[in-house]
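Every protein chain of the complex appears in place save one, which is left out.
Up next is chain A:
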Amino acid sequence: MVFLPPNRASLSEATRLARNRIVPNIHDIVALSIMAALLVLLAHGAAAMRGSAELLVSQPVTLDPANLPEYALRTTLRMFAAIIASLVFTFIVATLAAKSRRAEKVIIPALDILQSVPVLGFLTFTVTFFMGLFPGSQMGAECAAIFAIFTSQAWNMTFSFYQSLRTVPHDLDEVSRGFGLSAWQRFWRLEAPFAAPGLIWNTMMSMSGGWFFVVASEAITVGHTTVELPGIGSWLALAIDKKDFVAVGWAVLAMGVLILIYDRLLFRPIVAWADKFRSEQTASQEKPRSWVYDLLRRTRLVKTIGVPLAWGWQRLMLVRLGRPQLKVQTAEQQNLSRLSDRLWLAFIAILAGAGAIFTAHYIHSELGWSDVAQAFGGGLATLLRVIVLIAIASVIWVPIGVWIGLRPKVAERVQPLAQFLAAFPANVLFPFAVLAIVATGASPNIWLSPLMILGTQWYILFNVIAGASAFPSDLKEVASVFKLRSWSWWRNVMLPGIFPYYVTGALTATGGSWNASIVAELASWGNTRIEAYGLGSYIAKATEAGDFPRVVLGIAVMSLFVTLFNRLLWRPLYVFAERRLRLD
């Protein structure tokens, strides 16, 4: 959105410029050609998505590098569709949760659990479901892949938006009500802008995670059906199947380029634009920059296109949907709503109880207690892996992160790299590791484990860098004045200082590692399969065999492990960090 500066001084300047206004400048040409290219790609990709299912058979994925750009485009479009779906979901569900007390009581706990559910375990059902929904069309498989990415992205975005909606500044709320902004105007003028910085950051984090799932969900085998959607994930699966080392290299390269383009063309400009939504009332020292955003702002033609858009936007803002209500209810209303609250809660409780009994019954009728024990045993093995790996990653990355974070010049260069690595789907790199394990005959139980943290360790690194960079310089100075050295410095100064950031990073890394275990504990290279004992391989094998009861059991057990892990370890640490170690 580009507004013309509305002050009168610049109006006279505008008339002066108006004479050669229609002639596009160099920025226009660059910006327009980029935009046009994007539109063409979008149209092409969307048309391909609607293709019939036979195309998947008659034109299977091939390892021809000439096809790679096309595959990359298809993968990107899936990401794009998923992020749009996530945003729509966020706007609707988070708003509902924030506005309705009753919806909130269901949505928030549900989101909390959904966050812990291993996304990849889902694929079995979603592929079957969506294929049934769109028989004979690629759309079904596409939807399943998009849905998988969506389920990896939507929850934290919704949480972020919900939290922002609940913490809208009191005075701005009063202004909005005082002027009688309609619910629609209030949403776009107050709530959405206030929530924007948090939502954008969370969207970026979600995107980072999303690449992993798009790769994992493009080529999937459920029982006897194998679906291969044209994309980098399928390319990779084929390369692994054919033991084509060079093709794996191509996939790595394509993925890197793709993430880089996505970041430069989409997220940087958005972050630079969204800088104005940060609600601190002081001018910030460091503004996020983006050459694409600067380019767009400098263009004349794009501005001309922007004017009718802005006009349309302003018209849209005049739409009145519902007048705001008074906040305070009378005593009778309160009593009445309390009663219906109780009824609502009882209803939910009954529903939840019925669901639990139904699930238990389903699993029990198909499986025995030994299966449950097996799943739990695997869960413990995976839990052990996750704990050990996070510990090792922490020991390695915390000192390095602090070292980098305390040196602004280095941090400036390394931070984007760390974020890039966090976004890079580690499963693209798995073949290299598998090859090494196969070649050396190392124990898969130990050496497959590091794959789980290959992609997620970077969350620890870049959060620690952020923490160390944000460490107040006066406290650093105190430490050096008192000549605090080595261990004392770490224990009393640095570790408490970065702790809240570390917890955030480690929490994200753990969640990612659980998910990755489904792909990491069972790997193959051509016909060679190696497997580690754990819950991840349990789910992966059940998925491959199309064994639905075991998949359900595996997902349930993993969700339980992740939820308990979060509740018993990370949440108390989070509360502690918030209470004791906040520096602002």
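Here is the rule we use: a contact is a pair of C-beta atoms (placed from the backbone, for glycine too) under 8 Å apart; a residue touches a chain by one contact, two chains touch by 3 or more; residues count from 1.
As a working rule, contacts and distances are computed from a predicted model.
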Q) Quick one: the chain not pictured, UniProt calls it what, "3'-5' exonuclease", "Thiazole synthase", "Nitrate/sulfonate/bicarbonate ABC transporter ATP-binding protein" or "Nitrite reductase (NADH) small subunit"? A) "Nitrate/sulfonate/bicarbonate ABC transporter ATP-binding protein"
**Q.** Which of A:Leu133, A:Val175, A:Val388 or A:Ala442 contacts the chain that the document leaves out
**A.** A:Val175
Q.
Looking at the full complex, which residue from A:Phe277, A:Tyr293, A:Trp447 or A:Tyr533 touches the chain that isn't shown here?
A. A:Phe277
Q) Given the full complex, what residues of chain A touch the hidden partner chain? A) 5-10, 169, 171-172, 174-175, 177-182, 185, 189-190, 193-194, 196, 276-283, 311, 314, 317-318, 320, 323-324, 326-328, 330, 580
